[in-house]
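For reference, the structure I am asking about is given below.
One protein chain omitted, others in place.
Let's turn to subunit A:
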Amino acid sequence: MQRHLISAADLTRDDAVLILDTAEEMARVADRPIKKLPTLRGRTVVNLFFEDSTRTRISFEAAEKRLSADVINFSAKGSSVSKGESLKDTAQTLEAMGVDAVVIRHGASGAPYRLATSGWIDAHVINAGDGTHQHPTQALLDAFTMRRRLVGRDAGLGQDLNGRRITLVGDVLHSRVARSNVDLLHTLGAEVTLVAPPTLLPVGVETWPCEVSYDLDSTLPKSDAVMMLRVQRERMNAAFFPTEREYSRRYGLDGDRMARMPGHAIVMHPGPMVRGMEITAEVADSDRCTVVEQVTNGVSIRMAVLYLLLGGAEFQTAGTPAAPARTAEEN
């Protein structure tokens, strides 16, 4: 593992499998009466959120607290940042207070990369979503969810997603979730297909390691998992598609479309869902939809990432195969 987690593209297959396996161990912690490990006791993690994202922030915070880290939440709104302080000064101020890791969410693509590589700070940097670039822990929790559902909780240990057919549908152009998922799923051996109207695909997508289709209906029967991406209604005003209704008709997932998917196939969504836009209530509330599991898994994945990056040595649980933890130390 590297010092930072900036992009899903930086992870090797073995890195990714190690994170998923470690997350399974972390998940067991959540099943205990006391959901807490002493691993990061005495370490300080700051959640540096320049963009509002209560869900992601809370997920990281839960993960940090379960690992016994001291947690500082920093929201840019109402802070010195809104008075014009630069990213560099903000980060250096926080580090001067003795922060070991920075979890950063930023509206500008590349901001976490700059933070990690410009010599501004020494702390570990974890990207919690940057602009329309990357959201690596989201891709990891998605892969974790897929592996559990499609391969199995125990059977999945040590396994990747080789040969699984994953379809991502929606606003790929503006989606860091899509970019991270394409990178990670490809690394894990899955076959990825992007489905979107041509206006919501970036120029240059043809070089990505995936297939591209404009037709959802023909893709659904060949999918083991279908991930619906959020489509913001405002995109309509920028002429990305004519109307909300037309978008849902062509690219929304409803009960009829879900019925075209193979029996074992699952429906995923990174949240927050826009019901009635990309997904109907019927699909969102069905057993095949993993939205709530994804949230749960997010905490395990973020625990695993923090654990592996910050390298806690004390991690031991009863009946835990020690292998992943040891590998982490060696790396």
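By our rule, a residue touches a chain if its C-beta (ideal position, glycine included) is under 8 Å from a C-beta of that chain, and two chains touch if they have at least 3 such contacts; residues count from 1.
Here, contacts and distances are computed from a predicted model.
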Any idea which of "Phosphonate transport system ATP-binding protein", "Dihydroorotase", "Response regulator" or "Carbohydrate ABC transporter membrane protein 2 (CUT1 family)" UniProt assigns to the chain that's been left out?
"Dihydroorotase"
Options A:12, A:54, A:86 or A:218, residue touching the unrepresented chain:
A:86
Answer key for A:205, A:236 or A:295 versus the chain not shown reads A:205
Among the options A:4, A:43, A:66 or A:106, which residue touches the chain absent from this view?
A:106
Sole residue of A:176, A:230 or A:269 that reaches the chain not shown, by the stated touch rule
A:176
Looking at the whole complex, which of A:133, A:149 or A:302 touches the chain that is not displayed?
A:133
Since one chain isn't shown, list which residues of subunit A touch it in the complete complex.
86-88, 106-111, 113-114, 117-118, 130-134, 176, 179, 202-205, 207-208
